[in-house]
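Have a look at the structure that comes next, please.
Apart from one protein chain that is not included, each protein chain of the complex appears where it belongs.
Let's turn to subunit A:
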Amino acid sequence: MAVLGKPQTLLKETTGTAPAKTGLHVTLGQVLVYLVLTVGIIYTLIPFLWMLGTSFKSATEIVRMPPTIIPEKFTLNSYLTIFNDPRVPLGRFYMNSVIVTFSIVTMVLFTSSLAGFVFAKYQFFGKNVLFTLILATMMIPFQVTMIPLYLVLVRLGITDSLLGLIVPGATSAFGIFMMRQFIEGIPSELIDAARIDGASEFGIYYRIILPQMGSALATLGIFQFMGTWNDYLWPLIVITTTEKRTLPIMLTWYNSQHGSRADLTMAASVLVILPIVVIYFFFQRWIVRGIALTGFK
């Protein structure tokens, strides 16, 4: 009896107290709150589930009625088809996207932090005019300058090359703006102390400023990574050769070849967004904080 009774009371306590605590306060309003939020979550997740599910379905299950969200029979056929297609050098496209993204992120982090440092901690003639100029370039949408920018690349002879994707993206007005805001918060006394100790100006940037900018660099780096990895319009204009395509361009090209095979296009989409989703789950704290702080996309 005692042996039997004890777990029962325990059970009663654990199941009893938890709902009682909230149960008293669960109002119709709170039920509605969770209902609305759940509907929103379904709206947000269904396309992802549909994409994943379809990519693992067989060609016959795709058109089955009623539709299945989770495939009845998981098959890797669509992924294997993409991997084994000699006309789709997937490794090449991944490499192109990685080269372009990595180059731009590295250069933007370097130029933005250096210029941000100078704007934040140095006094010189024309500083405000220059900074206003940077803010002004932030206001010009890319679509307005893309035509002449393409003409610039034609003159430089770097159209249809990865260089043409990288070179115009090496600096970022937004990056300089963001880094300046952050570096202004670093006390100038630290810099003065380093100067008295005989540090060079570049040494101050490299040894004093950079080590303190971890979170700001991570935030800017993630934004730049997402923007470059997902960019479509600029590669669409610049790249014409198949081997120089980046992943988003590969995706629309693949869709134009296999538009009626949803399993294939969805598998290709999964392969393109997978790296960025993984990175998002690792770095989402920085992304969310960065947007909350700067408000920019």
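In this text, a contact is a pair of C-beta atoms (placed from the backbone, for glycine too) under 8 Å apart; a residue touches a chain by one contact, two chains touch by 3 or more; residues count from 1.
The rule is short, and it goes like this: contacts and distances are computed from a predicted model.
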item	value
From "Calcineurin-like phosphoesterase family protein", "Raffinose/stachyose/melibiose transport system permease protein", "PepSY domain-containing protein" or "Carbohydrate ABC transporter membrane protein 1, CUT1 family", the hidden chain's UniProt protein name	"Carbohydrate ABC transporter membrane protein 1, CUT1 family"
In subunit A, positions touching the absent partner	29, 33-34, 36-37, 40-41, 43-48, 50-51, 54, 62-63, 65-67, 111, 114-115, 118-119, 122, 124, 130, 133-134, 137, 139-152, 154, 167-168, 170-171, 173, 176, 195, 201-202, 226, 229-230, 232-233, 236-237, 247-248, 251-252, 255, 262, 265-266, 269, 272-273, 276-277, 280-281, 284, 287-288, 291-293, 295-297
